[in-house]
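Here you go, one structure.
All protein chains but one are shown at their positions in the complex.
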Amino acid sequence: MSELSTYLRLRAYRERRAVPAASRCHAYLADAPLVVVGYHLAGDPGAPVALRYGTAPGSWRTVVMAEPRNRDVRFAALTDVATDLLAYLDGFAAREEVTVLDRRGVPAGTEQVCPRAPQLFVPNQATAAWLCDTLGRSLRYLRTDGEYAVDPVLPAVGAHLSFLAGRRALPGSAVVVAAGALLTTHWVTGQLPAEDADVHAALGWVDPPDGTDGPAAARAGEALPAAGPVPDPAWDAEVLAPAIEDGDPESLRALADEALAPAWAATWRVRELVSALLAAAHAEARWESDRRAWTHHLDRVDAGTAHFSTRLDALRAFRFLGELEARTAALDRQMALDDPVVMAGYVASGEALAGTVVFRDHERRELSARGTKVLRPLLRVRPELPFDRPPGTELWLADRRSSDRQRLPAASGVQVRTGDRDADGVVDCVVVKGMGRKPEHADAALPAVGESVVLAPFGPQPVFGDTLPDELPWTHRSPE
Amino acid sequence: MYPTDELARWRGGFPRAALTARRVAGLLEVPGCARREALDTAELPIAAVAALLGCPPAHRSPYAHARQRRFETACTADDLAALLDPVRDVLGVPVTHGRIREIPAGTDEARADATRAALADAPADAVTLLRAPVLPLRLGDRTTHLSYEVLIVAGHGPLHVVEPRPFPCVDGVADPAQVAAAARQVAVTVLALRGYAETAERALLVLPENFSLRPTGAALDVAPQVRRLAALLPTLGAAGVGDAPTLPDPTAVDAADRVAAAVGALGHRFGDGCLGCDLFGFCRAGEDARGAVTRLGTAAANTCGTVATVTDALGLADGSRTPHGPAETALADGLSRAARALALADTP
Partner (left out) sequence: MTTGPAAEHGTAVERTWSYLTGGARTVVVDSPPGAGKSTLVREVTARLVASGAQVPIITQTNDQADDLAAAIAAAVAPARVGRLHSADYTQPDDAEPTIAYSARAADLAGCPVLIATAAKWAFVSGDDHHFELGVVDEAYQMSSAALVRVAGLFDRLLLVGDPGQLSPFTIADEHVVRSLATWPLDTAAGTVLRNHPDTPVVPLPVSWRLPPSAASVVSEAFYTRPFRAGSAPGERALRLTVDERDPYGTVLRAAADTGWGLLELPEAYLPRTDPECVAAIGTIVGRLLGSGASTVDPSGARPLTAADVAVGVTHRDQRAYVRAAVDASVAAQGIPPGAVTVDTANRLQGRQYEVVVAWHPLSGRRDASAFHLEAGRLCVLASRHRHACVVVGRAGIAAQLAAYPADEPVWLGADTPQVDGWAANVTFLSRLAAARVPA
């Protein structure tokens, strides 16, 4: 754990309230999310008990399975849910023509992309996994003919949920958002990290009601009905079992609705809290990637080719790993560049250099390896915190502020190589990229004396073609 | 056999709760916690103790319980018919039939003897289920007895443990935390069985397949857990209870206070793994009373090193506390860097 996250946790504990770990909202917030909270039978994720869902805090529907272990009852109720879910998803089927840019940003044709995509908003990752991975898996193979035929909406919804399951595994995707994960991304509490998994407790730290404080609100949160997808054992014994015994769906619906109300309220409240933050600059670009994936998924559904494998094997596993690694690195980089509080973690650990430009020679030239004089401007930066990375460290300009702390647009791609430090700790930084070819270009691109800068270990996002072969090579297959 | 005199004294008026593999396995989750060690080695009813400490353990859902029973029935019906294929296919043990043997009621020693005899009779070509067996296990310098509702083994020379669990295996994937818990528990059984017969570290985990109750088998190599356990068990003893106040009779009027004093006097380790412990609420309150950095988790505690309280750590960060020694100096440097970096970021 970095010193910054420990420091934040210590502060939260002393202040008896969660402290911000971010100053931007790093998740894209769609304007019409579908919030879903629900329970399944303990020990049996294939048997939903109740689902409460809707697109506004004050308007929802609660569907219960009056006998969750009875297949017919379960599928009848799930058909209701699936019909509503399909109606919601159908609202995002429209496409519009967009211009495709090539790698140099030159228009290279057009394509059809959904301008809006669905967003599932759930209380916690466990609910996301249950709804998308588990229910998606259990519904998508159901037959619509034969002895056990089900309504076609069930496998249709299973396919959509399976798409969301695959997508939500990717860092930075926002098609499925878990409120609990949003809390731990944007705030640090003063309790065990493991306790943060209870969204009610974590929300208590972040947003204690007036007249109380974080720890007290967390204790109160722990006492609320479980946020799902597994109900409290006591609720199972004292409420659910008698209600199922009675066999009255209406009374069960009322009881489940009541039990799920706190999770519903907490999920909406978390959305409200993060929407008060400025949107992170890269969130929109990540959402565009989600929209393209959604469009592609709809294309496959339309073409009847939306097949999902139970496990990614062979080449798909390698492609998936490559994509995960690229997206993990990209998300870390983008969050730091978008958000000064996230960047502070890199400054504190000494990986990034924050300081004031005290000297600049934007006309400086060096002899290159080929013997020609090349423009290599010099910046001297007085660090706010001692900087002790070895000379030769490569850093990129990430943030510029004027002497009165106004944020200035930072030219992208300005790369420096650190040199010696003087006795006061002032660091020489030779600009090696992004300064343009002429001194007047460098004058415009480089920070002036007196400006505050952050130089961070985040270069331009690497673009590599994937070199995976079309089929698995012989080393990875057993000989026939 | 009862615990050593010292533990017997410390347990006061509490009844003895028979040890189970599950409980001994729990020690592997929190090794080094003197509280759990003392409560477990003294064979105390931990739920009753926890209740007196203000943290009554949650009961199990009747649905989870019912599902487990149904799955166990699916495994054991028709003389274990559903287990034969997984044992053959996964473990490679050529079994042809299943057998069920009852261990008659009696003292621990008598049941242990009967269990030994039943295991000695286990045929190489059968899956054998024992009802209510008892296995001896060395804890520290004494022998205790583990009680089982059922114990299933396959083959003979070596025996393989067969462990049914009710959590699902969907497309070959099962919750790795639950599999790990099963592996720890199987490791206890493997070590205990080795007192009687050669037992393999390769066991069969039997889970419901996908969303059905159909048993499916997966191989479970518990060698790492057996190694850990073999290192841990001989170290268990009465350490720490010597100076602690004795536990009261649980029905005494002041039982709650006296239990808190007796358990609270024992050292403990607080960290990320404690959430599942029955004593969690009690220990957490203690951490809060001290303002301990361990309250914030293992990672934060590791960063803070020798500095035990949140107040002292933050004092180092803001300079109000003068660091003593190199450890505090290093921490003061790290935390004040964090504070200054954050202050820089805070400007609009």
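As written, the chain order gives the labels A and B, with residue 1 at the start of each chain.
In this text, a residue touches a chain if its C-beta (ideal position, glycine included) is under 8 Å from a C-beta of that chain, and two chains touch if they have at least 3 such contacts.
Keep in mind that this is a model prediction, so the values were computed, not measured.
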**Complete:** Missing chain -> touching shown chains A, B
**Contacting the left-out chain in the complete assembly, out of B:56, B:106, B:157 or B:224** = B:224
**Request:** Write down which of B:195, B:273 or B:291 is the residue touching the left-out chain.
**Result:** B:273
**Request:** Have a look at B:81, B:179, B:213 or B:285 and name the one touching the chain we're not showing.
**Result:** B:179
**Prompt:** At which residues does chain A meet the chain that is not included here?
**Reply:** 133, 166, 169, 171, 311-318, 320-322, 324-325, 328-329, 349-350, 388-390, 467-469, 472-479
**Request:** List the residues of chain B that touch the chain left out of this view.
**Result:** 28-32, 169, 172-174, 176-177, 179-180, 182-184, 205, 218, 220-221, 223-225, 227-229, 231-232, 235, 269, 271, 273, 298, 301-306, 326-327, 329-331, 334
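In this text, only the chains that are shown with their structure count from here on.
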**Asked** Inside the complex, what are the residues of chain A that reach chain B?
**Response** 1-11, 13-14, 23, 41-46, 134, 137-138, 190-195, 215, 230-234, 236-237, 240-241, 310-311, 340-341, 343-345, 347-348, 350, 354, 384-385, 401, 405, 407
**Message:** Looking at the complex, which residues from chain B come into contact with chain A?
**Reply:** 58-64, 67-68, 166-168, 170-173, 210-211, 271-275, 288, 291, 293, 295-297, 299-300, 302-304, 310-311, 313-314, 317, 334-335, 337-342, 344-348
